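Every protein chain of the complex appears in place save one, which is left out.
Now for chain A:
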Amino acid sequence: MSDSTSDLLKLLVGVAAVLIIATLIGQWLAMRQRATQNTGRAADEESAIAKVSVIDNLNARINAWWAMVVLMGLAFLGGKAGVIVLFGFCSFAALREFITLTQTRRDDHWALAAAFFVVLPVQYGLIWYEWYGLYSIFIPVYAFLLLPMLAALRGSTEQYLVRVAETQWALMICVFCASHVPALLTLDIPGFEGRGVLLIAYLVVVVQISDVLQYVWGKLMGKTRIAPALSPSKTVEGAVGGILSATLIGALLWWITPFTPLQSAAMAFVSTLMGFMGGLVLSAIKRDRGVKDWGHLIAGHGGFIDRMDSVLFAAPVFFHLVRYGWDVS
């Protein structure tokens, strides 16, 4: 077994252990809840129902985590092709959610079709061919020029700038940012050959665990809300506790990365900070559109964007830091 595979296995076993513990706790809570209900001790019916839905949601989330870890593991086994296909599909699902919430109209049909069937595949194709010079500007320069042209050719001016900007932002977040995750495979780091998937695993694990820990810290001691209008559950205590504890976990994962423990802590800190901001920004968009979730595809989590928001914002920054700090090509 190669070095990379055995390290990946160790990481997956670690993640599986955490999920097994979470599953046991979730099932235990559900069992205890049912027992309480049967004896009729729940004094206040409304709060009992609220508790059931919290526990149900928790268990739905844990199940969805299992599915995501299995899917991610399979993609890693598939190597570069597996990872590109997986994130290509995530981009597709996220873009579908994003565009659904925009105010695009009939006259945007060509522009939207181009976003889905030209821009998205071309971006992932460029990642496959490892053409950094083009994939790093393809969407922010060329797609940004192409889409308004297509929209203008249809001749409608109503809400033109808003419509164009919404489509551009959808591509930026759902395709450009997401594609920087598989792009990590294209980096050429001395002494780290063939271990690119570990960088992806590192980024995803650190950022996602930060989300979970922010939630946990927030529940335990959250008092001061950061932006009540955006997200009632995000607190200063949750954010600080989550980011710092995820930074610690990131430092402890240094052995799967090309970083030293201290560098690893710094990278984890920047990534989780970006991840936190990503969650905030995408909440703002949701509130603006008047919805609670981006979609309904992942039980307990809402849509793809709801789960990926933090990774989307962290990915390009993490990618460039690694590229400028460790890549030699």
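As a convention for this text, a residue touches a chain if its C-beta (ideal position, glycine included) is under 8 Å from a C-beta of that chain, and two chains touch if they have at least 3 such contacts; residues count from 1.
Convention: contacts and distances are computed from a predicted model.
**Student:** One chain isn't displayed here; going by UniProt, is it "Carbohydrate ABC transporter permease", "1-acyl-sn-glycerol-3-phosphate acyltransferase", "Short-chain dehydrogenase" or "Protein-methionine-sulfoxide reductase heme-binding subunit MsrQ"?
**Tutor:** Options "Carbohydrate ABC transporter permease", "1-acyl-sn-glycerol-3-phosphate acyltransferase", "Short-chain dehydrogenase" or "Protein-methionine-sulfoxide reductase heme-binding subunit MsrQ" narrow down to "1-acyl-sn-glycerol-3-phosphate acyltransferase" for the missing chain.
**Student:** Check each of A:Arg34, A:Lys219 or A:His296 against the chain that is not shown and name the one that touches it.
**Tutor:** For the chain that is not drawn, the touching residue is A:His296.
**Student:** Taking the full complex into account, find the residue in A:Ser6, A:Gln103, A:Ser156 or A:Thr260 that is in contact with the omitted chain.
**Tutor:** In the full complex, the listed residue that touches the missing chain is A:Gln103.
**Student:** Extract the touching residues of chain A with respect to the undisplayed chain.
**Tutor:** 92-93, 95-97, 99-101, 103-104, 106, 109, 112-113, 116-117, 289-292, 295-297
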